[in-house]
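The structure follows.
A single protein chain has been omitted from the complex, and every remaining protein chain is retained in its original position.
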Amino acid sequence: MADAALSTAPRAARGGSLALRLRQNAGLLGAIGLFVLFYGVYNLYHPRGFSQQVLIQNANEVFTIALVAMAQTVPVILGGLDLSVGAVMTLVNCLASHLVTGSAGEIALGILACLAAGTAFGFLNGCVVVFGRIQPIIATLATGAIAIGLALFLRPKPGGKLDADLSWAMTNSLGDFAETYGLFDGGQAPWFQPIAGIPVPLVLLVLVAVCVWMPFRRTLTGRTVYAVGSAEGAAFMSGLPIARAKLAAFTLAGFFAGVGGLFLAIQTSTGNADIPQAGAYTLNSIAAVVIGGTSLLGGTGGAVASVVGALVLRAISFNFRIFDIPPLMQPLVEGLVLLAAVSLGALRALRTRNRLELFR
Amino acid sequence: MQNEFAPFLTLTGISKRYGGVRALDGVTFACGRGSIHAVLGENGAGKSTLIKIVSGVVQPDEGLMRLDGREVAFPNPAAANRAGVVCVFQELSLMPDLTVADNILAADPPRRFGLIDGRAQRRRAEELLASIGCADVDPRLRVRDLPLSRRQMVEIAKALAKKPRLLILDEATSALTAADVERVYAMLRRLKADGVAILYISHRMHEIDALADTLSVFRNGRHIETFAKGARSPDRIVELMIGREITAQYPPKPLPKESVGPPRLDVRDLSWGERLKGLSFSVGAGEIVGLGGLDGQGQKEVLLALFGVLKGVGGTVTVDGRPHRPGSPAEAKDGGLALIPEDRKTEGLMLPMSIADNLVAASLKPLSKGLVIDRAKERAAVADAVRRLRIKIGSAEDAVSTLSGGNQQKVVIAKWLMTGPGLILLNDPTRGIDVGTKQEIYRLLRDLADGGAAILFYSTDYDELIGCCDRVSVMYDGRIVRELEGDAITEQAIVASALNMNTEMTHHG
Partner (left out) sequence: MIAGAPLALRADTKPILIAAGFVLVILAVGTAYTLATQGAATLLSPAYLIQQLQTGAFLGLVAAGMMLVILIGHIDLSVAWTLAAAAMTATAVGGPLALPAGLAVGVAVGLLNGIGVAYLRVPSMIFTLGVNAVLRGLMVAQTGGFAPQTAATDAMRFLGAERIAGMPVAVLVWAAVSLLTAGLLSRTAFGKALYGMGNSEAAAYLSGIRTRRVTVLAFVLCSVLASLAGVMLAGYSTKAYQGMGDAYVLPAIAAVVIGGTHILGGRGRYLGTVVGVILIVLLNSVLSIMQMPEAGRQVIYGGVIIAMLLVYGRGAPTGS
């Protein structure tokens, strides 16, 4: 009799798989809604709204912060924080301004070296956290300073030169990319036309998410990252590879930040060891992660959600251009919107009727 | 099939020291295939250390461990799992943000091309849950969203997923409902028939009676004796455990007195969302009232509502005739209430802090002169609390995490007694605590009641309700379905009401 009473309720709640998924990802849905709203308004009021040029321009403006936000996400899921992502991005940016030039082979090697440098720096962060047993937030505060220092060695003053063809090809549409490198009949192949208008940065972003993040999430190591963020003690008792997961999380963060830095170099065609800019990228990455619905306590969320968070942040600033908000007011409006967005999470706190649940 | 009669697990001369304390002292112990082997002992007897060593959580300082005749050493739980040694821990090993399926197959999920196969994993989790009668748990739910009793079943399913050859259960049933306990028993008997060796740790004698075939008693880090079930009387077993003669387990109850004046706590139509549906009851000064019933019928919510933790509580509550509507535990404390919470490790104590700091945490204001804490008064209060509850400590400056579970719980109780409460709420205060400390707590509750306090006491252990309480209110689905008093408090009556069975039983004994 008790059995029947106990088991009916959950069975009724089992319901549809979709409903469950939506409930478990409420934060991300909110972020997507915000993005659609802000970006929709922007395009509606933009004189050339919903056009290819606008999309290409925006994709370029979004790519680096999206990657840095992805980088931030992995340590956050682990229950940590990486205050060095902006600095690593800057370091790779300066490195790329030296290496990504010359013959095709040299460029390819340079790109590989840049990605390897970002990844290696992330791995170093992981080592400090895992073997040095230092809290991630403070360890990466310190390694971030080191990364900025190295970047300053590489580029005491902004400068450098990247391959012009590469810059053009990577920051325009797929059609332009094909034309630059003579692919698909110079981009004229009929089958290619439907996708020729898609911005290259957007394709890259999707590629990184689909080919790197999504498989990682489904590996045992990736799951362990979530498990550690949720309950590290339980993860240890469950026999999960904790050290490997921590190393992987920071290494992956370094890789994502490196991709972001490389792209920024390609986009701007310079290297710039700009300390305030590095700091701003780090802080915005945290904001993007939170807006995307990933809890800073760890264990939930995902890199794709953070990309959406980054899109929201950028879409807000796009609107400044449209609505002629005086530049002096922009920081204020940005701050207010950020506060408003994160305070949406407060609805949970105000709704919670068992105050003990607030402390979990 | 080498030598069927040789024990599966043997320990020879295993010792383990934590700082200056010997947790295990030259333990030699064996456990055979196809047997349920109960390990008994008070907290601090060395049981936890024993299973931690066997399951690879800690490593012994000396001694040999053999599994299936081969010498083994487990540097971590993963290594033990690979050898077929699996432990269901008392502290849950679940990751709350992961789904049930993710948790059950955490260490070795089904994979395709190196990537986790979500669908296969869900199917496998469903099978495992069904095998312990938990088909009602949706493997896609997050563990966070499950009630405690279901989580424990997930924990057991998780252990089964590792295909154990030696299964260790550490107080695994203490959070379970009666129906689930039966399912776990059935599962254990099946495993036993399949030749799995099972080590079973429990403080509940009737469970051991029902399940085990071999019993081992530990005391002070030593293995005292191993014998077949039935070879020793229950009283003798308890003597072996505590090393001295035992007196009556529960203190005698006073004769029911004619109630004079209004009750100390009076609750009318208490409601909270879907969980509490209009309860009315009262507790008089000098009375111990129990809350019974299956786990999760709203008992905890009653205590939390009275203590100001819940928002949006309906109904009227009066304490000593005055309306009582606290918005926070701080206000409840000012109204003379105390709550011994459910989970002492996260809700009762600040584990890394000193024993002294924990003891005074609820009495900082009365111990202060103006803004500044009076050190002399603080020291005196701490010494007094340690003496009063006979808490076994080295120094009051040691971290409270260094104490055994029983002594930690005494710290929580002492913290609240320091505030001089008139109404004490307890949420399952003896869970996972050794027999000796339990008896001390029962004695203490009765003394407090005799001193004029009113006590409201939720317990998952029916024996305890029967032994301790003057009255028991049995809850079902957010309501009180039965109030039992005096001799009417029997296991039969509680169980029947807990299941909300409308049998022919008379309502007045």
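Things to note:
The first chain written gets the first letter, and so on, giving A and B; residue counts start at 1 in each chain.
Basically, a contact is a pair of C-beta atoms (placed from the backbone, for glycine too) under 8 Å apart; a residue touches a chain by one contact, two chains touch by 3 or more.
Just so it is clear, the model here is predicted, and its values are computed rather than measured.
Of the candidate positions B:38, B:159 or B:332, contact with the hidden chain is made by B:332. From the options A:54, A:120 or A:145, the residue with contact to the chain not on display is A:145. Touch with the chain omitted from the figure is made, among B:28, B:59, B:316 or B:346, by B:346. Residue-wise, the contact with the chain that is not shown comes from B:362, picked out of B:184, B:302, B:362 or B:472. The missing chain lies against chain B, touching residues 19-20, 307, 309, 328-330, 332-334, 339, 341, 346-353, 357, 360-362, 364-365, 367-368, 371-373, 375, 415, 419. Those residues of chain A that touch the chain absent from the view are 81, 128, 132-135, 137-139, 141-153, 156, 232-233, 273, 276, 283, 286-287, 290, 296-297, 328-336, 338-339, 342-343, 345-346, 348-350, 355-356, 358-359.
As a convention for this text, only the chains that are shown with their structure count from here on.
The centroid of the Cα atoms in chain A and the matching centroid in chain B are 44 Å apart. Contact residues of chain A toward chain B in the complex are 1-3, 5-7, 10-11, 13-14, 17, 20, 24, 215, 218-220, 223, 226-227, 229-231, 233-241, 298-300, 352-356, 360. Partner chain A is touched in their complex by these residues of chain B: 57, 76-78, 80-81, 87, 89, 91-98, 102-103, 106-107, 109, 111, 114-116, 118, 135-138, 140-142, 144, 158, 177-179, 272-273, 294, 301, 304, 309-312, 328, 347, 477, 498-501.
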